[in-house]
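A protein chain is absent from this complex, but the other protein chains hold their places.
As written, the chain order gives the labels A, B, C, D and E, with residue 1 at the start of each chain.
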Amino acid sequence: MKLLNSRILVIIGLSVWACFLFRQPAFAQLINFSKQDLIDYTAQNPFGRLPDGRPKVPDDLIERARGLSSEEVWEVLQNKHFNNQYADGFQVLHPGKTMVGRAFTVQFMPLRRDVDGVAESKAKEHGIARLENQTAIDLLQPGDVLVVDLFGKKVDGTIVGDNLFYYVMQATHGGGLVVDGSVRDLQGIAEIDMPAYFRSVDPNPIDNVMMTGINVPVRIGNATVMPGDLVVGDREGVYFVPPQFVQEVLDSADETHIHDEWTKKKFAEGKYKSSEIYSTPADSKLRQEYQEYLKKRLQELRRERAAKKPD
Amino acid sequence: MKLLNSRILVIIGLSVWACFLFRQPAFAQLINFSKQDLIDYTAQNPFGRLPDGRPKVPDDLIERARGLSSEEVWEVLQNKHFNNQYADGFQVLHPGKTMVGRAFTVQFMPLRRDVDGVAESKAKEHGIARLENQTAIDLLQPGDVLVVDLFGKKVDGTIVGDNLFYYVMQATHGGGLVVDGSVRDLQGIAEIDMPAYFRSVDPNPIDNVMMTGINVPVRIGNATVMPGDLVVGDREGVYFVPPQFVQEVLDSADETHIHDEWTKKKFAEGKYKSSEIYSTPADSKLRQEYQEYLKKRLQELRRERAAKKPD
Amino acid sequence: MKLLNSRILVIIGLSVWACFLFRQPAFAQLINFSKQDLIDYTAQNPFGRLPDGRPKVPDDLIERARGLSSEEVWEVLQNKHFNNQYADGFQVLHPGKTMVGRAFTVQFMPLRRDVDGVAESKAKEHGIARLENQTAIDLLQPGDVLVVDLFGKKVDGTIVGDNLFYYVMQATHGGGLVVDGSVRDLQGIAEIDMPAYFRSVDPNPIDNVMMTGINVPVRIGNATVMPGDLVVGDREGVYFVPPQFVQEVLDSADETHIHDEWTKKKFAEGKYKSSEIYSTPADSKLRQEYQEYLKKRLQELRRERAAKKPD
Amino acid sequence: MKLLNSRILVIIGLSVWACFLFRQPAFAQLINFSKQDLIDYTAQNPFGRLPDGRPKVPDDLIERARGLSSEEVWEVLQNKHFNNQYADGFQVLHPGKTMVGRAFTVQFMPLRRDVDGVAESKAKEHGIARLENQTAIDLLQPGDVLVVDLFGKKVDGTIVGDNLFYYVMQATHGGGLVVDGSVRDLQGIAEIDMPAYFRSVDPNPIDNVMMTGINVPVRIGNATVMPGDLVVGDREGVYFVPPQFVQEVLDSADETHIHDEWTKKKFAEGKYKSSEIYSTPADSKLRQEYQEYLKKRLQELRRERAAKKPD
Amino acid sequence: MKLLNSRILVIIGLSVWACFLFRQPAFAQLINFSKQDLIDYTAQNPFGRLPDGRPKVPDDLIERARGLSSEEVWEVLQNKHFNNQYADGFQVLHPGKTMVGRAFTVQFMPLRRDVDGVAESKAKEHGIARLENQTAIDLLQPGDVLVVDLFGKKVDGTIVGDNLFYYVMQATHGGGLVVDGSVRDLQGIAEIDMPAYFRSVDPNPIDNVMMTGINVPVRIGNATVMPGDLVVGDREGVYFVPPQFVQEVLDSADETHIHDEWTKKKFAEGKYKSSEIYSTPADSKLRQEYQEYLKKRLQELRRERAAKKPD
Partner (left out) sequence: MKLLNSRILVIIGLSVWACFLFRQPAFAQLINFSKQDLIDYTAQNPFGRLPDGRPKVPDDLIERARGLSSEEVWEVLQNKHFNNQYADGFQVLHPGKTMVGRAFTVQFMPLRRDVDGVAESKAKEHGIARLENQTAIDLLQPGDVLVVDLFGKKVDGTIVGDNLFYYVMQATHGGGLVVDGSVRDLQGIAEIDMPAYFRSVDPNPIDNVMMTGINVPVRIGNATVMPGDLVVGDREGVYFVPPQFVQEVLDSADETHIHDEWTKKKFAEGKYKSSEIYSTPADSKLRQEYQEYLKKRLQELRRERAAKKPD
């Protein structure tokens, strides 16, 4: 094909490259979800992105999110009609410890050798030796929470034991783990200071499954999780907050915290019936008192935060 | 109607008044159970009554009841053939903390707008602005335990969040909560020092239900609870003790405590097989030893109690 | 009391009578819900009433209702925001046989001897020998469906065996039974031609419960049932339709039947994609065709019904 | 860009075209799985393909498969170590009727408006008006079985009512339905002669979900289903047979049928202990008798089949 | 040992023989329960015995028992305080078909190779080739019902497929099967006319278990079953009747049948409230009427039975 000089080849190459860049799955995994897909489907992300394309909720917002509870997230998401972002029914490893971080998602399906064989071959072509839980775990970043769809599997559905749990803690800087499946080595895991939410515990290592996607959309209980969602876990369960709502959730939570503070203060005075104070004071004077309290405390909060920030 | 002079009118008025006084529901609520009904159906109550008609187990007996465990209540009620006074299967908020108090009952049913509309209208006629969870909560008294039938509802079945839970603690002086339903804000609730028994936790506030009765007979699991029952909760579950059995339960528990004390002391000596000591010593000398121990300890207990009482 | 002459006595008597008539529970049962309460809380009933105060959905509408399915009821009630009128999860005795009738409700609670003793005494004062399942069953009328809250009880929660089931069939003219509890003698019951919905089956007769109300509001699963509701049961579950919606449900069902008829006819032609026909034809000509079909068939239906009616 | 003459443009165009042809999802759906992906991952398919890329198990094999039972499929797949191709725990609509056909898969996830908005926009760019259950249903072919992942959802998880169920029957020529979710209008569906396997029934139409993939790999219970798998359903549950094993399964089933025939015949003689005959005759004469029977019956079977085939 | 002449040796031999005869397990199975044990523990058996030591409820009583239902058995056993002879929660293969026969029990436990190895060796010493489900099945007698404890196991807990189910039918003359475990080949089994009660269905053959006892006491749900018990299964569940109560159960059932007959006849007249007739007529004339009816029908029944018996 003489006609094609190098310049043309470059162009063709580019078009093919573009084709591959945006469409090609990260690991030739069964469930395709390219970096471009991720960017397209999280287009409302107001923040920057991680190199793998995931929205990057900024570190300082993640820090602020440590004060969140399920109810505070609920309020904002409910108003936006995002009712499927919450999952519960987990065993909570450290009930007093809030989990906060960016969702790094992994999907498994029941092993099917013909399909897995193709995926493994494709992976090898891309220089990936094997497709397994560690393939995903090795890609974790600081600030991540590992979110795994193992379809509720107990036996053979143990995403990590204590060694890999320790690694996840190191790699994510204590981010956390949510698995719709199980863990093993609970005895060892219990001593490691990272939040974790799992369905069950089993001594058998992971088996009879195939890893079908890294950073693809996954379902955890009744929640649809996108890579890069802000994950917030407390004693009750786990919220997956789309990045576009993070700022509003945090600002709203500030008000809720102050509102709770004031409400309990008034209750502690022992002079009021609950309905005179909560949820909104019945009396206009009390409403004004609250408004002033809110204003003052918000200012204090902002000052505190400003003081904490490095210049 | 000339015939009716004022005196007669008074009489008629009285009869009508009586009719209303005893038959009219407290809040024109769907499930009628008037003060007179309450008095009739708890006629065996040996103590005084609260202004709302509930039996008032005396404060000092409530204090003594803090030492009770499920088994001790079981023994007396079983002998009386009261087998339906126990409920378990709850999440226990503070497993080490016994719950004791007088049952203040609330009943909810699935919302039905035609019925609820009538109830709300009737309530307004009696000066009640709304029929909702706070309507009941605002009536709580020191020493009460709030007992709520929310028919096991999780989503939308959250009787309180942390603010109202805090209010309940203040109003009942730390009495407690039993709900055949859920709570929200577990993160906040966990920090509040009041016993609580609930089926589940959910971030959604209470919704899609109607309050159908305050201080009416309610069912919690397999137990029938009457307003004013002594509520006793430990790690296992919750007992609802009819007032007429409270004194006997407490006296019997004194003996059980001493029996357990002595039994363990003998076991600790390491000289006996369990059946030589428990439940009744086989040997007559040991039986006598126990009887003397029991007598001595009972006297000590009574002396201690007398000493504690204000003169 | 000389002052009171007979006329005055009559007046007082009347007021007391009124007081008793409207407030007094039918059987001095634990859960009060007088005839007047029933009338008040079902004030939207557009039909007449049975002697016991229940709304009386007319016989011809009950006959028409035999053609209803769950989905058709759902549509109207959903639009009215009556979302808690459906219960499922039952064993269905005769899956092919629709159940239709007026709700006759009965409530049981776990036996509590002190309370039950008072109720039985009160009942005796009103000439009722015993408070038990047959007390309620003996009051059933033709066209009734017996709706029983036995709080899901299996063992000892058997509302009827085959003898009483046969009696219910006779008394209600084949109305039906819904019990949030169990039945016994399934072998015998299976041979009797009356629809029945129950949670489970057990050989033990009813025991360890007390009947706490006849024709009171009851909860069956997540539904609030009022006496006189139109009960509609099919293979899926049971709807409890407030009387004020019965006419609209039936008229709407006529249209749904015709719509389904036409839709399936068009599908059978094999020329259309489902979305071209269902739920609304995309094409304006098809829409017109449907409108004409609907009009014609509605007229036919009405003519048929008119023909059936006795003059 | 003068340099690019038309010939080169064609080449570039082709490469881009190829890029789109093979990588672009069928409906710009959230879960990408292009025709080329499908071809790659089902590369062991020994048969032709449908226009949408799915393996096409031939019609005559599908007919033969009507005689299969779960156990017969199990035997071959077990030997191949394909242990995750079976799902059970369904309500079976017509227990006596075997379901056989080619898997047409559909995946749903809990609704998430930001993601669904992007998918809908992308779909519109490709000329698809809406992404919903009917989008998939309208693509069904004769011989298909509709296989739907609705993640076990009951309320709002009803893939079809009786109208669309009727359409599916028409479009697939009675193929069938497997849904890890629910159906509505069971009353109407029960009268339609097509096999169906569902988890539950509910009167609410499908809602609060988004369709995320058509003919993508899906999980049904513990089975991984690929588009084009041979679906075989009997009273017990459903098998999803990879096309490469279909011939072997059918041939093996012929032998199993004959083996069962002979075994029962021998048992019916009443002369043998079960272990003398089953699973393999202990006696060499009996083994020989069986071998001859097998040979004869296999020949008869083949002759029958040949006779049935159109020339 | 010269001292021992042959006569003495015979004696010793006899004592050893007796020792082995009565103590030695039938198949050197893990759970010992010798013929003598069986005779000792069923000493109240009023009938003869089968060669294996099981009580032999006579054939004519078994025939009469076909008319029994669960409730009728319940009544007699309840009176005897035998409350643990009933099991339910099964899938019932042929709901309209009563199961009646003598319990032939088999017990399995989770496979443990060290223990199973010893059992198999011991079995070989007694001429038993293998210990497996067919070892037991091959011992079934006409009139037996196979009762199997497979501890609720679904996967790998399938006691029979259709071939062995057919054998059991042949060997027991249609007796029946109760398994606290599963069956396979339901498609084939459903066509065979023998009653069966099982927990679940699975395509995997029995595996990963060891047979630990034949005709030993077994637990099925909450029932303790002894070999030779009369097994009675109807739509509800299964009763295991100790032989000593069989006659009384049957006689009592005759009266119950007549009582039900008469009760329904009176109900059908439409003149009585249920409580006037059932369970005992309130009116003395009716009571007399019933007594006469009972007497007459009992005589008829006896005459019919006598007529049926071969002379």
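In this text, a contact is a pair of C-beta atoms (placed from the backbone, for glycine too) under 8 Å apart; a residue touches a chain by one contact, two chains touch by 3 or more.
Keep in mind the model is a prediction, meaning the values are calculated, not measured.
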item	value
Missing chain: touched chains present in the view	A, B, E
Residue among A:N163, A:T280 or A:Q299 touching the omitted chain	A:N163
Listed residues E:V183, E:M226 or E:V249, member touching the removed chain	E:M226
On chain E, residues whose C-beta touches the chain left out of the figure	3-4, 7-8, 11-12, 15-16, 19-20, 23-24, 30-34, 37, 40-44, 80-85, 109-115, 118-119, 122, 151, 208, 210, 212, 216-217, 219, 222-224, 226, 242, 244
Contact footprint on chain B, counting only the chain that is left out	69-71, 73-74, 78, 86, 88, 95-96, 98, 234-237, 239, 260, 263-264, 267-268, 270, 273-275, 278-279
Hidden partner chain, residues of chain A it touches	134-135, 137-138, 161-164, 166-167, 170-171, 184-188, 190, 201-204
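Operating definition for what follows: only the chains that are shown with their structure count from here on.
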item	value
Graph distance between chain B and chain D, where chains that touch are linked	2
Set of chains adjacent to chain A and to chain D	none
Same or different residue numbers at the chain C/chain D copy interface, by half rule	different
Taking each chain's C-alpha mean as its centre, the one farthest from chain D	B
Relative to chain C, chain with the most remote C-alpha centre	A
Between chain C and chain E, centroid-to-centroid distance (C-alpha), Å	42
Overlap residues in chain D, where contacts from two or more other chains coincide	none
Listing of all chain pairs that touch each other, if any do	A-B, A-D, B-C, C-D, C-E, D-E
